[in-house]
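Now for chain A:
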Amino acid sequence: MSGLGRRFAALAVAAVATMSLGACSSTNSGGGTASGQVSDDDMIMVSAVRSLTNPYEAAWVEGSQAYADSLGIDLQTIVYNGDSQSALSQLQSVLAGGKTVLLNINPNTTADTPAIVNAVRAAGGYVVTQWSKPEDINPWDVGDNWVAYVTYNGQEEGYDTTQTLIDSMGGSGGVIALQGLLANDISQSRFAGFEQALGEQSGVTLLDQQPADFDRNKAYTTTQTLLNQYGDQVTGIWAATDSMALGALQAVTEAGRAGQVKIASAADATPEGLQAIQDGNMVATYTTDPYYNGAMGLALCYQAATGALDVGSLPHEDRAFYVSQTLITADNVADYATPPTAEQIVDSVQDPLGRNDGALS
Partner candidate 1 sequence: MSTVATTSTPTREPISSSKPATPRTARPWRQLLPLGILVALVLAVSLAEPAFLRTNSLTVVANQAIPILLLGLGQMFVVLVGGIDLSSAALASLTTVLVATWLPGMGGAALVLTLVALTVVGLITGALVAWGQVPSFVISLGALGFWGAVSLVVSGSTTIYVSQGYGSISWLTNMGIAGVSSAIILSVALVAVIWAVMRYTPRGNVFHVVGLNERAALMAGVRARWVKTAAFGLSGLFAGLAGIVLTAQQQSGAPQLGDALLLPAIAAAVVGGCAITGGIGGPWRVLVGALVVTVLRVGGAVAGIDPNYQQIIYGAVVILAVALTIDRTRLSIIK
Partner candidate 2 sequence: MTAPLLELRNVTKRFGATTALDDVSITVHQHEVVGLIGENGAGKSTLLKMLAGLHRPDGGQVLLSGDPVDLGSPARAARLGIGVVHQEQSLLPNLRVAENLLLGHEGDALRAGFFRRKRLEAAAAEALATVESKVSPASLTEDLTFAERQMVEVARAVASRRPGRPPLVVLDEPTSVLEAEDVAVLKRQVMALREVGSVIFVSHRLDEVLDFSDRVYVLRDGKVVGERTSQDATEADLFRMMIGRDSSAGFYDEGRQRPADPDAVPVLSVKDLSRRGQYSGVSFDIRPGEVLGLVGVIGSGREQVSRAIFGAEPHDEGSIVLDGQPLRLRTPAAAVRSGIAYVPAERRVEGMVGGATVAENIALVHPGRGPVVLPARRRVVAQEWAERLDIRPRDTAADMARLSGGNQQKAALARWVLADDLRLLILDHPTRGLDIGAKEDLYKLFRDLCERGIGILLLADTLDEAIGMSHSVIVMKDGQVTARFENTAVDGKPQPIQLLEKMM
C-alpha cells in the first residue's frame, strides 16, 4: 500500500473512533447482573438457527415467532448458514443495540457455546442454548445470564428407533447404520443408543456403519454401494436423521427392495419423514417438537429477565436438562400430521420447565 494509503487508513480509523465515542454512552453496563426486572419494552428476542431451509429449524423459528408475538416483543431471527463467525457477529451487533437480549440458540458447533454465552453475559442478556455444549462447561459456572442448556436424549432416540426397527424386521436380519458427521456429538449419542439396542439382542447383526454427514445424497450413494456389497443380507437400515433415511429409501427403492428393507430414522420428524411413515416406507422417527423448542428457550429467558424465574436458585437439574420427546411410528404418526396453532405453542411453554425430562446423564 502506498504512503498515501497508509495515511488515509489512519484518518479513517481516527474518524470511526471519534464517531463511536459519541455513541457508546448508551451501551448497557454489562456483566453478570442477577435475575432482574427488565421491562418488556427494553427487550428484544433473538432466535438463532443454522438455516431456514431445514424443516426442523423453520418450525423452531415459527415457534419463537408465536411466543414473541404473544408478548408483543420484537423477534430477530439470526440465520447463520453454518457459519459460526456469522452467528457470533450477528449476535454481537444485536447485543450492541442496547436492548436486553433474550436469546434462544442452536449453536453451529459445540465449540461455539463459550463465545456465545460470554458475549451475552457481557451485555447483560439472557440465553438458552440447545442441542450441544462442551461437556465440562455448565450454565451455573458462567452465571445467571446463561439461563439453561437444554438438549434431547440422543441415546434414547437411537435406542427406541432401533427397537422399532428390530421389531419391524421380525427380530432377525442384517442392518446398516448411517451416522451423521463424525465429529457431531448428537449423531454419536444416537449411534450409541443404536449400538445399545443392537447389543441387547442377537437376531439382528450390524453389517456395516458409515458416516453420511447428514447428507441425503451421500446417504443415497453409500446405501447404494452397501446394498451391492451385502445384497439380500440387508433387511434394515438405521439412519441418524430423516434426511439420511430418505436418501437410503431412495437407494432401496431403486434397488427394487422397497418394503423388504425396513428403514428407521432416529430424529427430526420432517413432513417428508412423517409422510414416509404414513406410506409405510419408514418405520420410525423421533420428534423433539421444534415449535416447542423455539418457544421454550425464549420463555425461559423471558421469565428470567422479568424475575418470574429466579435463575440463581434453580437446581442444576433445571439448568441443564433433557426435554421430553416422542417416538413416532405408524401408530401415532397421524397425531403429528398437522402443525400446532400459535395458541397451542404459547400454551405449551407457560411452564417452560414443564417438559424437563431429567438432568443430563
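Just so it is clear, a residue touches a chain if its C-beta (ideal position, glycine included) is under 8 Å from a C-beta of that chain, and two chains touch if they have at least 3 such contacts; residues count from 1.
Quick note on selection: all candidates are chains of the complex that A comes from, given by their letters.
For clarity, every value in this text was computed on a predicted model and none was experimentally measured.
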{"item": "Of 1 or 2, the one touching chain A somewhere in this complex", "value": "1"}
{"item": "Chain A residues within the candidate 1 interface of the complex", "value": "1-2, 4-6, 8-9, 12, 16-17, 19-21, 23-24, 27, 52, 76-86, 88-90, 92-93, 96-98, 109-112, 114-115, 132, 134-137, 181-185, 188"}
